[in-house]
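What follows is a set of notes on a single structure, which appears directly below.
Every protein chain except one is present and positioned as in the full complex.
Then we have subunit A:
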């Protein structure tokens, strides 16, 4: 996949905007998921994910060929999410619950037209709870947990994306897991 991406990037550098569309197609779900899990809100996630792709496009010259594009775009997106979280911190706890819970339920219902079976509903509620607890994590723990368990990236990749030493990634993952464990133990 990286070779396809690299050839598309070369086309983009030559001024072919459409080639960038193909790159967005390849990564949009991953980046959107990352933003959603970081921010806990679909609307904001879409906003930030789009901004990440636009920034990547504008700064495509500074992308070093031969490096992994996925790490680069993850990094841009993660940084944007963290910026967003820090900016909205003061009013965060006021509206955290409403968009988090409602958003998930609403969109999950749109996704499936059929009437929801009981066990599926329970499972969705569980997922909401998990997402809510993730959203409560301090952003530095949240980022590593999301990258590790939702994006399924290796610790080395995470260290590259966040530009922090491997040891720090591990420490943060350990702390994040412990915090989540305490919050989710009674489920």
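Assume a contact is a pair of C-beta atoms (placed from the backbone, for glycine too) under 8 Å apart; a residue touches a chain by one contact, two chains touch by 3 or more; residues count from 1.
In this section, contacts and distances are computed from a predicted model.
Between the listed names "Transmembrane transcriptional regulator (Anti-sigma factor RsiW)", "Cytochrome c oxidase subunit 2", "Molybdopterin-dependent oxidoreductase" or "tRNA 2-thiouridine synthesizing protein D", the UniProt record for the complex's undisplayed chain reads "Transmembrane transcriptional regulator (Anti-sigma factor RsiW)".
Annotation: of A:6, A:50 or A:168, A:50 touches the absent chain (contact as defined above).
Residues of subunit A in touch with the missing chain: 13, 15, 17, 20-21, 24-25, 28-29, 31-33, 36-37, 42, 46, 49-50, 53-54, 57-58, 61, 108, 126-127, 130-131, 134, 145, 149-150, 155, 170, 173-174, 177-178, 180-181, 184-185, 187.
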